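One protein chain is absent from this view; the other protein chains keep their places.
Here the chain labels run A and B in written order, and each chain numbers its own residues starting at 1.
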Amino acid sequence: MNIAPDLSFSEVALEQPARLRIGVPRLLAALTALTLIGVGFGLYMALGFAKADAKQGEIQRIFYIHMPAFIGAFMAFAATTFGGFMYLRTRKAKWDALALAGVEVGLALAAVNLVTGMIWAKPIWNAWWTWDPRLTLEAIMMLTYAAYLVLRASISHAETRRRFASVYGMLAILLVIMVIMISRIKPDTIHPTVFGPSAQQARGTFELDASAGMSAALGVNMLVWAILVPATLIWHRIRLNNLIERLNALKARLADR
Amino acid sequence: MPQNAEYLMLGLAAIAAIMSAYLISLAVRFANVRRAIVRAEQALER
Partner (left out) sequence: MQTPFFRVVYSILVKDLQAEFRSRELLSLMVIFALLSLLIFSFALELDRIAREESISGVLWVTVAFASIIGLNRSLTIEREQGNLDALLIAPIHRAAIFVGKMAGNFLFALIVGALLVPIAALIYNVPLLSAWLAVVLLLGTLGLSAVGTLLATMTAQTRTRESLLPVVMLPLALPIVLTAVRATTGILSAQPSADWLGWLQLLAFVDAAYFAACFVMFEFVIEA
């Protein structure tokens, strides 16, 4: 593997020293291809292989992407938290790049989760939106990380921006954890739980019938949307960040002349 | 079984729209940065 044996993995993935070209690293290209295949295969499993739910109808199939997307968003935001934490410890810009990538990708996946949730809710609960804790707090999560981006945008000084964003990222994940806890402790919600106790008012639960191929469909899509998609997108976004850094360095040299 | 396949279609379309929007924004930003890098490198050579 001809990447650059004398560099650490985080340096290659997160920093891209000047002597590497602008081409796509072979590993990332392979990962991207694998992800695309995975998405296609996952769709086949969700739409074709798994049998339809008798009670809910075809719309239930959206669940195979709805839930993995939530986990994927959570993974991305976990990367943001880790990146922020490491930045505060080491003050190396590459960790902040990871954090920023995590927020963008996390927001995209959270949007997928929210919108598919609403589209599922309409035929099942006969409402596009309910102000129930879990849905509301999913929206809050998105708004919080959107606020993260607004915070970044309002700071011109690079080091301050990275530092403040890291602090805000830690508070944001604290918020997410507390919100998840609150919705578990006080389950006065009509959001169905597929894993765990369900409140009496929960409508729209369904059994994961392994024989009907449901667990397999969920498993495949979990792998794709919760792991492959966030990892690939985050890596691409970090590369974009590295390119921008490279451009800024070039501009600085031009300005000095 | 309730007939709600059109909602499934809507859901899939929404997923495609959201993910494409992000991918396109990535692609556009990549292209802009690459172009700017090439221009900056040329300017430096002069």
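Heads up, the rule we're going with is that a residue touches a chain if its C-beta (ideal position, glycine included) is under 8 Å from a C-beta of that chain, and two chains touch if they have at least 3 such contacts.
Keep in mind that what you see is a predicted model, and the values were worked out from it rather than measured.
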Touch partners, limited to displayed chains, of the chain removed from view: A
Option touching the unshown chain, where A:147, A:216 or A:249 are the choices: A:147
Sole contact to the chain not displayed, among A:60, A:113, A:166 or A:232: A:166
Missing-chain contacts mapped onto chain A: 88, 133, 137, 140, 143-144, 147, 150-151, 154-156, 159-160, 163-164, 166-168, 170-172, 174-175, 178-179, 182, 185-186
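Here is the rule we go by: only the chains that are shown with their structure count from here on.
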Chain B-touching residues of chain A, taken from the complex the two chains share: 22, 52-59, 61-62, 65-66, 69, 104-105, 108, 111-112, 115-116, 119-120, 122-123, 233, 236-237, 240, 243-244, 246-247, 250-251, 253-254
Chain A contact footprint on chain B (complex, rising order): 1-5, 7-8, 10-12, 14-15, 18-19, 21-22, 26, 29-30, 33-34, 36-37, 40-41, 43-44
